[in-house]
Structures are given as C-alpha cells and as structure tokens.
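Once you've had a glance at the structure underneath, I'll fire off some questions.
Yeah, one chain of the complex is gone here, protein chain that is, but the others are all in their spots.
== chain A ==
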Amino acid sequence: MKKIHVRDIILIALIAIIFAVIYVASDNVYNFLTVLLSPIGYGSLANDITMGIWCMAGPVAGFLVRLPLSGFLGEFLGAALETFMMAQWGAANLLSGLIQGFGSELGFTLTGYKVYNTFTLFLSATTTTIITFLYDFFKNGYNQYPVYKMFIYFGVRWISMIIFCCILVKLITNLLEKAHIIKNAQD
C-alpha cells in the first residue's frame, strides 16, 4: 500500500482549513438554531443539525487522497488548527476532532480503502454518526434524556451527516472527477 507523503499531508491540512473557514463563516446558522431551539429545550439539537457540515473535511480528504489515515487527518488537523486559531472552542474541539476523525476513517477502513463510491461515503457518514453520538451521549448529557429524545437526536444527526458528508461530498467529488482532479490527485 502507498505511504502518505508530505504533499498529501499538506493537501489534507489545506482541505481541513478550507472546510473550517467555510464552516466558521456560516457559524451564525449554529447560533441562530441555538437561539431558536433553546426556549423549547432542544438547544443542544443545533449541534446535531449542523454536525454534518462540521464533519465534511474527513470524507473529502479520504476520498481525494485515498490513503489510510487521510480521513482521520482531514478531521483532526482541521480541529487542531482551529483550536489554535479560534481559542474560544477550547479543548473540546480537539477531542471532538479526534473522535470525528476516528469515525470518518472507520468508514473507509471498512471498505479496505479499495471502494470509493456513494456507499463508501454513506458508510463513513454512518460510522461517524455512531462514534460521535456515543461520545456526546456522555459529553453532552444525552444519557439523561428520555429514550424517544435520544432517537430524535440520533436521527437528526444521521440525516445531517448523510446530507452533508454523503450527498454534498459526492456532489463535490463528482465535480472533481469531471475535472479529472481525483485521478490527478493520485499521482
């Protein structure tokens, strides 16, 4: 199997930063949802609704670079750099980056880094949903919710992950394939 080189790492880190920049620029979506949902006791749902946007760097990096670790690095490096650039997110950001990166990578690992299609992205979106939900189950106190609410939170997170990390990422990679970039990225 091919090894990861310094160019791949730079590319992955750049992708991570791009997604972070776009996410932060649209951070008002998160704030808006939080303000809207907090009075009815669903404030933390804003986190689940926007989860997919947060996790896009991993699958894109995994799909583009196609090497073990690339999905993980896409998520984690983004989180690590953001922790330094936007201190207001703190250590939680770094830990979430580790966990999201692990979830994202797991989807690619399950296909043996051989299959790269919509199903791979669906798998990666699903593993990320499960792993991050397990962590937030404790961290965000979802374990204190009634069971029906847990299902709502999990469902919303899964839908968000599928919309952004599967469908939108597929649309992006389609454009890259059309421009023959994905093949070039393998050189």
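By definition in this document, contacts are C-beta pairs under 8 Å (C-beta built on N, C-alpha and C of every residue); 3 or more make two chains touch, one makes a residue touch a chain; residues count from 1.
Convention: contacts and distances are computed from a predicted model.
You can't see one chain of this complex, but its UniProt record names it "Energy-coupling factor transport system permease protein", from the set "D-lactate dehydrogenase", "L-serine deaminase", "ABC-2 family transporter protein" or "Energy-coupling factor transport system permease protein". The residue touching the chain not shown here, chosen from A:9, A:110, A:130 or A:162, is A:9.
Summarising the interface, chain A meets the missing chain with residues 4-11, 13-19, 21-23, 25-26, 29, 31, 34-35, 37-47, 53, 56, 60, 64, 77, 80-81, 83-85, 87-95, 135, 138-141, 144-146, 149, 168, 171-172, 174-176, 179, 181, 184-185.
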